[in-house]
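As you look at this complex, bear in mind that one protein chain is not there, while each of the others sits in place.
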Amino acid sequence: MTYQQVIRGQIVTPERVIRDGWLAIRDGRIAALGDGPHPDAHDVHDAGQAYIMPGVVDGQTHAGSYGGLPGLEATTRSAVAGGVTTIVDMPYDSPAPLCDLETLDAKVAAVGRFAHCDCALYATLLPGQSVEMIPLLIAGGVAAFKISAFEANPTRFPRIPADMVLDMFNALSGTAVPLGLHNEDQEIVRTTIARMKAEGRDGIASHSPSRPVAAEMASSAHFLELGFNAEAHAHLVHISHARGFDMVAHYKADGGRATGETCVHYLWFDPDEDGPALGARMKVNPPIRPGERERLWAQLLADRIDFVSSDHASWPLSSKETGSIFTAGAGVPGLETLLPAFFTAAAARGLDAPLLAAKYLCERPARFFGLWPRKGSIRIGADADVVVLERKDHKWDSAAAHDGLCWSPYDGAVFTGKVTKVWLRGQLAWDGAEIMNAPGDGQYVRREAAPMPA
Amino acid sequence: MTYQQVIRGQIVTPERVIRDGWLAIRDGRIAALGDGPHPDAHDVHDAGQAYIMPGVVDGQTHAGSYGGLPGLEATTRSAVAGGVTTIVDMPYDSPAPLCDLETLDAKVAAVGRFAHCDCALYATLLPGQSVEMIPLLIAGGVAAFKISAFEANPTRFPRIPADMVLDMFNALSGTAVPLGLHNEDQEIVRTTIARMKAEGRDGIASHSPSRPVAAEMASSAHFLELGFNAEAHAHLVHISHARGFDMVAHYKADGGRATGETCVHYLWFDPDEDGPALGARMKVNPPIRPGERERLWAQLLADRIDFVSSDHASWPLSSKETGSIFTAGAGVPGLETLLPAFFTAAAARGLDAPLLAAKYLCERPARFFGLWPRKGSIRIGADADVVVLERKDHKWDSAAAHDGLCWSPYDGAVFTGKVTKVWLRGQLAWDGAEIMNAPGDGQYVRREAAPMPA
Amino acid sequence: MTYQQVIRGQIVTPERVIRDGWLAIRDGRIAALGDGPHPDAHDVHDAGQAYIMPGVVDGQTHAGSYGGLPGLEATTRSAVAGGVTTIVDMPYDSPAPLCDLETLDAKVAAVGRFAHCDCALYATLLPGQSVEMIPLLIAGGVAAFKISAFEANPTRFPRIPADMVLDMFNALSGTAVPLGLHNEDQEIVRTTIARMKAEGRDGIASHSPSRPVAAEMASSAHFLELGFNAEAHAHLVHISHARGFDMVAHYKADGGRATGETCVHYLWFDPDEDGPALGARMKVNPPIRPGERERLWAQLLADRIDFVSSDHASWPLSSKETGSIFTAGAGVPGLETLLPAFFTAAAARGLDAPLLAAKYLCERPARFFGLWPRKGSIRIGADADVVVLERKDHKWDSAAAHDGLCWSPYDGAVFTGKVTKVWLRGQLAWDGAEIMNAPGDGQYVRREAAPMPA
Partner (left out) sequence: MTYQQVIRGQIVTPERVIRDGWLAIRDGRIAALGDGPHPDAHDVHDAGQAYIMPGVVDGQTHAGSYGGLPGLEATTRSAVAGGVTTIVDMPYDSPAPLCDLETLDAKVAAVGRFAHCDCALYATLLPGQSVEMIPLLIAGGVAAFKISAFEANPTRFPRIPADMVLDMFNALSGTAVPLGLHNEDQEIVRTTIARMKAEGRDGIASHSPSRPVAAEMASSAHFLELGFNAEAHAHLVHISHARGFDMVAHYKADGGRATGETCVHYLWFDPDEDGPALGARMKVNPPIRPGERERLWAQLLADRIDFVSSDHASWPLSSKETGSIFTAGAGVPGLETLLPAFFTAAAARGLDAPLLAAKYLCERPARFFGLWPRKGSIRIGADADVVVLERKDHKWDSAAAHDGLCWSPYDGAVFTGKVTKVWLRGQLAWDGAEIMNAPGDGQYVRREAAPMPA
């Protein structure tokens, strides 16, 4: 029998690296795995000593916040160039969020037209909308729901009032589907920003104080407690401070379904070190906190972080160059750098970088969103989403990036891992120099019908 | 030497009852304590086998919510008839809350004019008010601050926005003074009430669901977390459900200064049992929860409840007889029944009722509000606030009560403990039949300048 | 390329079953794994819908206690017929225990001559022996050390005094090698047995009371605490009562290296139910406790049991038929029934039996004894120790067993899983009817040079 494709190298399986390994692809899935001599294939790629990783599942992407649904194209081009073979796209598209079957259908269609990688989808509800939409969206395959405690935009990214949060939790209570929160207390953030503006403090150093840790934590506590009362799954989509994971741990110990995610930028940057050079180019919300980075790594090593994502946002640099941290857009491009940055930072700390990346960037988010075992691991039967990662120093230059944005907070950083080949369901998507697949080669992936946890 | 007053009986000290005991009063303070033959005194009261208790310190009274500052008169008359020698009065007076030095002065003056018992005072701030008032009010002797997460009245009992809560915690952070919260999430409560009204469900059975446990708990979580972040003392003034004390316990374990109080009605009533007969006469906020009473007693026995109070409110019965649970006033008279009801309920459960009452109604609130060792215990040097409590069955009849309201949710209940004498700082205030002291015999008591906890 | 062997069926990998799977063997190792069409092989076995499991690693076998080193032959014949491809053999051989390089060499030679399956070895020390032997035995590849707190036999199974236990822990402290304990307090057991004998209580119902839970627990506590003080790995080789796992959990929480194992008979039998029929045929030490079985399953589901073993002992039935529970031999044959009984009991409780068996009978003991990743999982590069387990009811009949003993406490039990094929390092060892390999086809397997846990 002849396989479609064989790839050989150091295969990163969930618990161990197969040194002289190979995997074989048939019908777009991983059909065989082995070491030593490999079977025949129409195409054989020998990656030498490079790692063969599962494709990254980015649990938090904002593809359409800026460019609308067509934004999927550049975003997913950037994804595959960074080893991300599945994005879980946020519902806050421009001009309207994904909140009903029409917008779901439109987005699924856009995936089929624009996407270079596979896409799972977050849904949301708008203020005032009935929670009766929830089971319909679940039937439509959405992976999770997300809402915000902070109004970033009245129609596109509104604040959901507490009564509706509780209604949503009650509607989700009997399901395995999580409700995620953008966790910032609106009243505290707005007032604090107004104060700092009045004081003329509008540089990057004012960003974290203007959205205080307390605002993030109080919003998180309120939300986790509502989810606990409803016996539903409450998820914090970005925790910037170790305290957040302590809180999540309390809820887990009390028997609640609570989880927390951090983003790679919280594990990489520190405003005290990087702020002077980057300014608003490192503005994300919640803010990166001074002095917190190593405490977050400690939480990761204690296995209290559920997974790590990019929170990629496709803002043009112009949106950052506004003269004030408060008018600058929040969010940074991060898909293409997600795996290289996480790998580099883990390796620099003496950790087992390939296994940690496979766990926190691939398997954990895939399980969280109900995509495992189809996505997230190199295992028989899984989609042949495969990444070749070479241990090789390369300085990041966003001019060569694929998101069409031409800027990155990582510019100039030296990464020690480089994505040199990516296959999506067995099809070569990135060859280390060029995007090889076409818009629309990505597919919509549905949350697996998952039984409730016992 | 001849004392002013000697009282003999079973003296309830914090850890033990002195069977054939006596206490002697000089200058309004307990100057001696003993057993057997007692010293000379101008007046000797032999209480036989009755308990001689410390005067109750009610940590939550609303004297002026209805009648304004003159309301202190009837309220404190009722207090002394119930063995309460100190109230900690809430700031939500009519027409204006205690929120600055003028209103403090006015209230202190009113105490001097109207009060039959001693009064410590809660202060509050109004929305938009500067926290710079906080140290001034502390210097003025207030015992604690209270705010609400729910607007019961836009001027008298407003909701404080989260940013201001955080400001207040930061202002209180370096002090021992607690910030208390009326812990109900406004958005959830308002929406849920509106829904139930629309459904025509307006009886007492709808009261607890209309202000869901989740609303109370989420509001509590948000507030505790803000206090934790500010390293200040966060206090929940009424917890109606065991989960609230679990939360407080997590904050204590994490090193936070968090506390929680319950009220005697949560330990006495159950809407499933008592609702049909009482209707709105058992309406309090947060609501009494069906099936929760014994779980709260379990929390008390596990020593997870910081203290127990009355939450006495002086509404006329007419405010309850409105035809709908949603228009009925919230709050019940409870000062005069606080000690008898707690004592009766504890004894009925086979507990050591006099020692538990001395702990949760006297010593613990006195310590909490910085009034100990002056108040709260029978000990040398303490104010001679002394109560004679006889073990004697008596059916409660609000017609004979002293709050001028002529109604009570306890009407018809048989109490097994009866307050037959009360001295306030050595002066007879209640002789079992008549109020013996005069309006203005009560004093304003200031929080002791307390060092921060180590 | 043509593999030596291909096996197809439902492949049980550590986290998931590959439905239409296959594995391919080259040079005695699992060289490839896949689903769908399989590669060429000199031999292909299609197991249909049967489970393809990793070979069981029995963490506690007594092959030579009765028949001496030649006992390895019948014992390992029985092992392979039961799907056990590696035994970790206890050191208490007849006539002399494995306690130095000579006895190690002799046993390794005996493995090479008699064993049908692979054998890792426990070593021990004799009372008075120098701990300087420990590093030599580790260099010789032993997997662990075991001692006893109870003298079952003065030379073959002696009690090790506490000072020597501490010496051994200190010698093992810097290594990953565990010290296991037969955990029964000698003084309590001897005295209690003497008492019951004197009272004429010598039936099976007297067995558990004659070796009280307290004796097991006190011995365990003493040992765990010594290991904790020496910062060494302390292991309880058989825990018969849930309390033992609670204790182990405390040591883990305190940062100690403590582990506990139970045996399949504690998960299967209850003396109250089975004693009347089985009598001494269910005698093991520590005894099976009345009413404890389901509490042990609860510990297993809470993941507080490190692994499950057989404690197989090769006593002839005559040693059980002595007329008194106190003279009957302790221990039961259990290798051939280990996997079927565990699988059956797990399935009967509605659990995922193949995954639980792979975890507690294969991967966990392999990791514990430093044999993973060579043993214990179906993964690329592992030894091709492979078991076909069919879901098929069969009544156990020891007359057909392979241990040469012709008795079993499981006689008449209906198992719902049956071992129908076994390969050892790629060689067919059991075909469901006959033992297919020869004595000496088993090999000695050494503990992997394991780094200390971080």
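The letters A, B and C name the chains in turn, as written, and every chain counts its residues from 1.
To be clear about the criterion, a contact is a pair of C-beta atoms (placed from the backbone, for glycine too) under 8 Å apart; a residue touches a chain by one contact, two chains touch by 3 or more.
Note that the structure is a prediction, hence the values are computed from the model and not measured.
Although one chain is omitted from the display, it touches the following shown chains in the full assembly: B, C.
Checked against the hidden chain, the listed residues C:185, C:261, C:311 or C:363 yield one contact partner: C:185. In the complete complex, the hidden chain is touched by one of C:151, C:246, C:272 or C:321, namely C:246.
Touching the missing chain, out of B:381, B:412 or B:432, is residue B:381. Screening B:15, B:132, B:199 or B:303 against the full complex identifies B:15 as the residue touching the chain left out. Mapped onto chain B, the interface with the missing chain covers residues 1, 11, 13-16, 18-19, 21, 24, 26, 31-39, 373, 379-381. Listed here are the chain C residues that touch the chain not shown: 161-164, 166, 185, 187-188, 190-192, 212-215, 217-226, 228-230, 243, 246-247, 250, 254.
Here is the rule we go by: only the chains that are shown with their structure count from here on.
For the pair chain A and chain C, the fraction of shared interface numbers is greater than half, so the two copies use mostly the same residues to meet.
With every chain reduced to the mean of its CA atoms, the largest distance from chain B is reached by C.
The distance from the centre of chain A to the centre of chain C, with each centre set as the mean of the Cα atoms, comes to 44 Å. Counting partner chains per residue, chain C shows two or more touched chains at no residue at all.
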